[in-house]
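Please read the structure below before turning to the comments.
What you see is the complex with one protein chain gone and the rest in place.
Up next, chain A:
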């Protein structure tokens, strides 16, 4: 399942969505807001999404991952709104019988989400300026 959240992401609560007794492995990725980009000091990020289409495209990606990899459960949640340095912007978690599929599926979901889900990042800098960020695939 793919969701958007206005609230801070809680890794343990998200992990609970993919744990199951069939799985021998679990892989998660957490994307955090860092304090620099392109040699500029970043103070905060604003994520904007087209909610309906982001969820639609995100869930299509999750279904692709389920079809493509030998995994049991997968979940991805992306924050929207204003995020501070260190906040978690995205969480991807995958459980599977064996580790290889979970690693591959986790990376696939992350890459596809960054490339296709209609979410956009506006960075705010120490010098008071801001700028929409180009895709970083």
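Methods note: a contact is a pair of C-beta atoms (placed from the backbone, for glycine too) under 8 Å apart; a residue touches a chain by one contact, two chains touch by 3 or more; residues count from 1.
Just so we're on the same page, contacts and distances are computed from a predicted model.
Asks: For the chain that is missing from this picture, which UniProt protein name fits: "SDR family NAD(P)-dependent oxidoreductase", "Succinate dehydrogenase cytochrome b556 subunit", "Molybdopterin converting factor small subunit" or "ABC transporter permease"?
Replies: "Molybdopterin converting factor small subunit"
Asks: With respect to the chain omitted from the figure, which of A:26, A:47, A:75 or A:108 is a touching residue?
Replies: A:47
Asks: Quick one: say which of A:1, A:85 or A:110 touches the chain that got left out.
Replies: Checking each option in A:1, A:85 or A:110, the one touching the absent chain turns out to be A:110.
Asks: Of the residues in chain A, which ones touch the absent chain?
Replies: 31, 47-50, 52-53, 78, 89-90, 110, 113-122, 132-136
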